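Excluded from the complex is one protein chain; the other protein chains are retained at their positions.
We just call them A and B in the order they show up, numbering each chain from 1.
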Amino acid sequence: MTTGVLRRVLGKLGALLLTLFLASVVIYSAILLTPGDPVVALAGGVRPTPELIAVIKAEHHLDQPVWIQYLYWVGGVLTGDFGTSFVYKTPVVDLIGSRFGITLLLVLYTVLLIVVFGVGSGILAARRRGAAEKAVLVGTSVGVAMPTFVVAILLIFIFGRLLGWFPVFGAGEGLLDNLYHLTLPAISLSVLYIAYVSRITRGAIVAQAHSEHVDTARVRGIPSERIFRNHVFLNASPQILAISGTTIAGLFAVSAIAEQAFGIGGIGSLLTEAAARKDLPVVQILSLLLVALFVVLNAVVDVVIAFIDPDSARSRRTA
Amino acid sequence: MSIGQLAGGRISPVARRVAQRDPLFIAAGVVMAAIVLLAVLGPLLTPYDPNQLYVGPVLSPPSVVHLMGTDDLGRDILSRVLAGGAASVFGPVVVVVLSTVLGSTVAILSAWYGGWVDAVLTRITEVVFAIPGLVLAILAVSMFGKGLIAPVLALSIAYLPVVSRLVRAGARSELGKPYMAALRIQGVGSLAISFRHLLPALLPAILAQSTIGFGYAMLDLAAISFLGLGAQPPTSDWGVMISSGQPSLLNGAPEQSLFPALLVVLTVLSVNILGARVTAWAERADA
């Protein structure tokens, strides 16, 4: 049995690496697919000076065949050399390094909100008939139509203009101040996903509660609290985990919207800005980073699910 | 014996019965119809030129003259909302149509041929799935420049895996059913089986998925415009309006952001309600 688990983990790892490899090929080929001269694309869409052309050609090995260029690029990424932004005129690794922390903090804050309120309200709606269930159902129906930017402008209007309890711009200094500043951004990022996770949680629990093995437990007189824990929630958890995992894995990308709305200098706003300035080297590295985060987080969730349900085997493929 | 005859005979009575018992469904349908009308006819109904500066005072609240007030440049918000409807609604439509057609084709080929065709196509869709839609759209913008075209095409590809997974699973389960074996034993041709039996069986699920996908596409495209990477000012795309109204929020004039935001939420809300009903119908049709 343990060899089976090991074999499956290794298989997953292989699939994950293959996906990452293929995704990196897709992302790298952006240089080739961009209309016009690759040198122009790498320089941010403007014709660079002859000196800069030489620098760009040398750095990206443009005189070599395409696959060699790719290998240099990937080799650089793997050894921590993310190349140079010719728009910011700085190494990309510095651009990302100074901004990653705040985005990570924002994402963790948001994950906390999603897990506590999303899963919590889902359980509540599944277990309590009547008013609580109705309230959660209506709330989540509206919630899944409330994107980050809409929640953000509402919060900015309410707190920035009317109440003034929370700051509506910037990320602050120091951890506590960071958290204080990130409260509204985290709320605006989480609302839609709280609603989504809540609905999935409720659905999974209700489906399990009607399953036949729960009938068996009921006939046997197992106390209802234990039935819920060991037969309903346990069996619903793979589905809840799968959906939450994919949602959370995607947060690093969508955080760009909250960062933009609240003027936070994280990797999301760097990505937006770089795209607006056509700074392809920065966008490529960030894309690869976000894809890697997405794929790895999903794979981690898959492993957790495999521990709960060893037979889930090949039912879900994310990597 | 056409697809329409086979599928069409069933939809209308069911839909009618659902509508009678379900006022929310009717409300959502009416809102959706109004939004679509607005997208088509909006530009003809604008009381003012949507891009004309200072048709009224700057940041005036809603009034008889300007029903939704005016923005920071004195433009009529109602006119801008009406004019921006087309881009805000048709962008997502293109995303849904392209991703559904491509995704379903890939999925049916995958399920039908199996073997290495399936393995290759599935691997490709898994790779696309690994790239979040927003990231792919931003990558496209940095390649092709700002505007709606690059994000729309990028999202069409990014949504493909969701469609193809669903349709592939449906097609595999359908092809595994005994009636498919029965058709083959009768000597019915492959094309006839796919178009007369397989596709109609999958249609409800595909329709349900497209309805829900439309909501997501609308949110994603509005977000890209909000980030300043999609539709460009002075275009009155709803996402652009929400973003350019942001500074006025702190001046106590939320109308410029609020009205387009309200329309986005209302549209997505109605689409979700319709989608849930279509899904329920699809599941019933499958039983």
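The rule we apply is simple: a contact is a pair of C-beta atoms (placed from the backbone, for glycine too) under 8 Å apart; a residue touches a chain by one contact, two chains touch by 3 or more.
One rule holds for everything that comes next: contacts and distances are computed from a predicted model.
Name of the non-displayed chain as stated in its UniProt record, restricted to "Sulfur carrier protein ThiS", "ABC transporter ATP-binding protein", "3-isopropylmalate dehydratase small subunit" or "tRNA 5-methylaminomethyl-2-thiouridine synthase TusB": "ABC transporter ATP-binding protein".
Between the chain not shown and the residues A:Ala217, A:Leu251, A:Ile264 or A:Val291, the one that touches is A:Ala217. Of B:Leu44, B:Val64 or B:Ile185, it is B:Ile185 that touches the chain left out of the display. One chain of the complex is left out; on subunit A, the residues touching it are 1, 3-4, 7-8, 11, 211-213, 215-223, 226, 230-231, 234-235, 308-311, 313.
In the full complex, subunit B contacts the hidden chain through residues 1, 6-7, 10, 177-179, 181-190, 196-197, 200-201.
In this section, only the chains that are shown with their structure count from here on.
Averaging Cα coordinates per chain places subunit A and subunit B 22 Å apart. On the subunit B side of its complex with subunit A, the touching residues are 122-123, 126-127, 129-132, 134-135, 138-139, 141-146, 215, 219, 222-223, 226-229, 239, 242-243, 245-246, 249-252, 254, 257-258, 261, 264-266, 268-269, 272-273.
Subunit A meets subunit B in the complex at residues 15, 18-20, 22-23, 26-27, 30, 33-35, 41, 45, 141-142, 144-150, 153-154, 156-157, 160-161, 168, 192, 250, 253-254, 256-257, 260-261, 271-272, 274-276, 278-280, 283-284, 287, 290-291, 294-295, 317-319.
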